[in-house]
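A single protein chain has been omitted; all remaining protein chains appear in their positions.
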Amino acid sequence: MNSWIMNTVWLIPATPIVVALLILSLGKTAPGLSAVFAVIGQIAALIMSFVAFFPTLHAHGFRGVENFTWFVFGNQSLRIGFVLDPLAAAMMMMITLVGLCIFVFSIGYMADDKNLSRFFAYLSFFSGAMLGVVIANSLLLLFIFWELVGLASYLLIGFWIERPSAAAAAKKAFITTRVGDMGFFLGILWLYHNSGTLLFYDNGHGCLESAGLAMLGTSATFIALLIFCGAIGKSGQFPLHVWLPDAMEGPTPVSALIHAATMVAAGVFLVARVYPIFSVGAINGVTSSLAVVVWIGVITGLMAALVAVAQSDIKRILAYSTVSQLGLMMVSLGVGGVAAGIMHLLAHGFFKALLFLGAGSVIHALHHEQDIRKMGGLRRAMPVTFATYAIGMMALSGVPFFFSGGWTKEEVLHATSSWPSSHIPHYLMLVGVVLTALYMSRQIIYVFFGNRRAAEEHPHESRHVMTIPLIVLAVCAILLSVVLTPAWPWLESYLTGHAPQFDSRLLFQPMILFSLGLVGTGIALGVWMYHRTGELDPLQRKLPALFRFLENKMWIDEIYDRTIIALGALFAWLSDWMDRYVWDGIVRDVGAIGQLFGKLTTGTDERVINAGVDEGTVGAQGFGRVMSRWHSGQIQPYLGAVALGMLALLLLYAWLG
Amino acid sequence: MNIFVFGIIASFTLIVALAAATLPKLMHAALSFAVMFLGISAFFFLLGAEFVGLVQVFVYIGAVAVLIVFTILLTPHDVGNVRGFGWSGVVVAIAVFGGLIWAIVKTKSVAIAPSVAKALTVKQIGEALMISYVWPLLCVGVLLTAALIGALILVMEDKRS
Partner (left out) sequence: MTLSTLLVVSATLFCLGLLAALSRRHAIFILIGIEMMLAAANINFIAFWRFGPHTAHPTGVIVAIFAIAIAAAEAAVGLAMVIAVYRHFRTTNVDQFNQLKG
């Protein structure tokens, strides 16, 4: 059974990609049909992921590997393959399930868009590529799918191609992640150079297995950091986080799928996947590469949470929230809590997608109004949206017991508290928890409570096709908490390969109460600050300079603009100047040489050859004129010539004979 | 004796030939031309080809020379615009003469004495003509016919013009 699954596991990413091509070939003719195809493809992928999930449940530490040779060059062969282990299976389930909900939601959200089929084609393509990232057994294959995911993200962010802001955002996303991907690729090359293989698991010869890791030696740190560059770009960590908020230019389902649940998760997934490389030579579970991961995660988490407090676009708040949560996940991975980080990733996928879709529902109801200062009082107008949004908000804030996000945040904080290197990440993450609760409360109060400030007179609840996915995701967010509780850490043991133990005492650890207190503090603070909301943010009133600083994203974009982009522009201007004057000049000079040759040839042809021919003909004419003097037409000279000729012949004959 | 006769005939022929070539008046030259053939005929007699000598007298003196005289009479022309003697021809002739003499002198095989002459009868000539050389004979006949007709055509007045 296992081998059958391993042989066909490639179908899981292949199916949505094939569906995407199918939809593209349909063109604009049948938008409804393309939606149906996309949903069917995603359901098929979901079912297949579910089937693939089962073998990983049976044995602990299961890992099914299917490797094959892609091509052979010289006497080296490049092998790639697919791997199925708990990490991959869990990711696949999350991606397909969340993806399905978002696909269904899009049918309602994008209903009156003319390019619906193109949208679903891109969505399916993205889904397939993301699934490929997850089950790849070769770093090269992962990179290929990684790039495809980046491409899909570019296409989807800039989906509304007629908007220049969308196009600029797509370009920014692609280029920023490209910077990270360059580091990633260098890491791949270095890894291949050192270990000779890019397969993760290969009967003990893979680069993540002990033999391969031993070959890395001291370069493991640098390789790990280079690979981490890719993760920084893709997951929006500082300093490459600048593309994620701008990526909100894309349609909301895109933001939900790509920038909440899946693509940004790819970076965290990558770190988890190549974790053995990061932890080579670990002392007490600490290596320098992991330390870098931790600190970058900390900076990102805190910075993004601070900026989110001052944002007024509903999607941007969620975007910065995503950046912050990803930072938290990185911190978790860095301090050694791999299972905790992945659990938070899975849970985050569900509730962030839920939040984004809820925001989409609100935006759709208010006819594409996205400024929260112009919303309010939607609690009664859109009850289902409000309820599901509240569930998502509580999950994100980390309310424990019933909401998955609470447990996973718990695990992460627990892992950070026991990091031998430093306790600062732990304390800063606690601050982050408070901030998260604060800005989420701010958002929910602004959007759903208070007076109605919207221009739209009668906002009403969205259609069922949009609310049902919200309900499904909310249910998942709650149900997931069941398997996440420390009392029965099923998911953790599933991921780490240990047997789970049910211990109800662990339900009431002091840490949990402490975090509950933190979350409560944050929410209370939010309610106190924002409950009497108007157009003006109270923080803006009291601390305008701080508010402006946070609102402008700590001026990081502007700093980049002045420095890196200006440098790039300088290089571009320099290249243009070189191209225009130096290379073009050389080409023109070569062309001038050619022209000179042409002129020389023409001149030669005219003055030398033609003149020569003319002179020759004149000479021939003159010669002819001279010769024609012999042709007098008179008989006697002719006869004389005959006689002389005869004499000559005679003499010749006599002389020879 | 033989040499003496040979010398007389040779000089006679050559002098008359020179006269024929160089005399300014046309009729004198034509008549010298006719006499020259007498000398040549004498040569033939001397060499033992009597038949040819006689044929020579008949044909050349009797026909060709007369023809030439007729033509001279038929084509009178102004003496005025004759340009005189062309000395370049003399040069060419002397050159050719020099070359021929040199060739003859150089050739050693021709310095032989005459052998005993066997008499050549007309009968032999007739037999040779009619039997061995009948084909050339017929061709010459055709040639003569053609020449006759051609000459007639050439001098025929163009009635239509």
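We just call them A and B in the order they show up, numbering each chain from 1.
The rule we apply is simple: contacts are C-beta pairs under 8 Å (C-beta built on N, C-alpha and C of every residue); 3 or more make two chains touch, one makes a residue touch a chain.
Predicted, not measured: the structure shown is a model, and the values here were computed from it.
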| remark: Listed in rising order, the chain B residues that touch the chain left out are 2-3, 6, 10, 13-14, 17-18, 20-22, 26, 29-30, 33, 36-37, 40, 43-44, 47-49, 51-52, 55-56, 59-60, 63-64, 67-68, 70-72, 74-75, 77-78, 81-90, 92-94, 96-97, 100-101, 104-105, 107, 110-115, 117-118, 120, 124-125, 128-129, 132-133, 136-137, 140, 143-144, 147-148, 150-152, 154-155
| task | For the chain that got dropped from the picture, name the residues of chain A it touches. | result | 628, 631-636, 639-640, 643
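We take it that only the chains that are shown with their structure count from here on.
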| said: From the mean C-alpha coordinate of chain A to that of chain B, what's the distance rounded to whole Å? | reply: 121
| task | Sort out for me which residues of chain B touch chain A in the complex. | result | 86, 88-89, 92-93, 95-96, 99-100, 102-103, 106-107
| query | Okay, in this complex, where on chain A does chain B touch? | reply | 636, 640, 643-644, 646-647, 650-651, 653-654
